[in-house]
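Every protein chain of the complex appears in place save one, which is left out.
On to subunit A.
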Amino acid sequence: MECVFGLVGDGFALVAADTSAVHSILVHKSNEDKVMILDSHKLLGASGEAGDRVQFTEYIQKNVHLYEFRNGIPLTTAAAANFTRGELATALRKNPYSVNILLAGYDKDIGPSLYYIDYISTLHKVDKGAFGYGSYFCLSMMDRHYHSGMSVEEAIKLVDQCIMEIRSRLVVAPPNFVIKIVDKDGAREYAWRESIKDTAEVSAA
């Protein structure tokens, strides 16, 4: 029931993901951050098997950092996406990773970009993408309301509409979402959309 979706706007790219960590019928936590800040100007939203997700994305992050230290310059978003796809492809026919990824980034002379990378190493450069059962609803909403060059406000409105659809139409809908944004000023958390807050500390009697 994990949902990750993203889109490209005017000079920025967004990735939103649900924040539930589920094991069979138990919800371990509902504030699990699945959108990793890959480097200063890249976001990596991942969904899939919990162990694989963390293992694979951290591995990619450390290799992206290593490249930057070795070469004194960061990878472009396209290069990072192709590297990620390559690692998935190499592992595919031995120990496949069950991780679906949306990689968003901002490059100085190229602008924002979004890459769709699924667990069998499909790589597509896209304007909007989504994974999981939520994708059935998100893609339809985005097909209807997305246009290129959206402002941040318009894009967040669309993201909220997608989250609304997921919450109302998906049978075991995740309650909380995190939205992260990347633009010329870098990658950062934009907002959380919480309908269930983890209980605050019990105040001392």
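Everything below uses one rule, namely that a contact is a pair of C-beta atoms (placed from the backbone, for glycine too) under 8 Å apart; a residue touches a chain by one contact, two chains touch by 3 or more; residues count from 1.
Basically, contacts and distances are computed from a predicted model.
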{"item": "\"Proteasome subunit alpha type\", \"Dynein light chain Tctex-type 1\", \"GPI-anchor transamidase\" or \"Ubiquilin-4\" - which is the UniProt name of the missing chain", "value": "\"Proteasome subunit alpha type\""}
{"item": "Which residue of A:Asn31, A:Asn63, A:Ser98 or A:Gln161 touches the chain not shown here", "value": "A:Asn63"}
{"item": "Where the missing chain touches subunit A, by residue", "value": "58-59, 62-63, 65-66, 69-70, 72"}
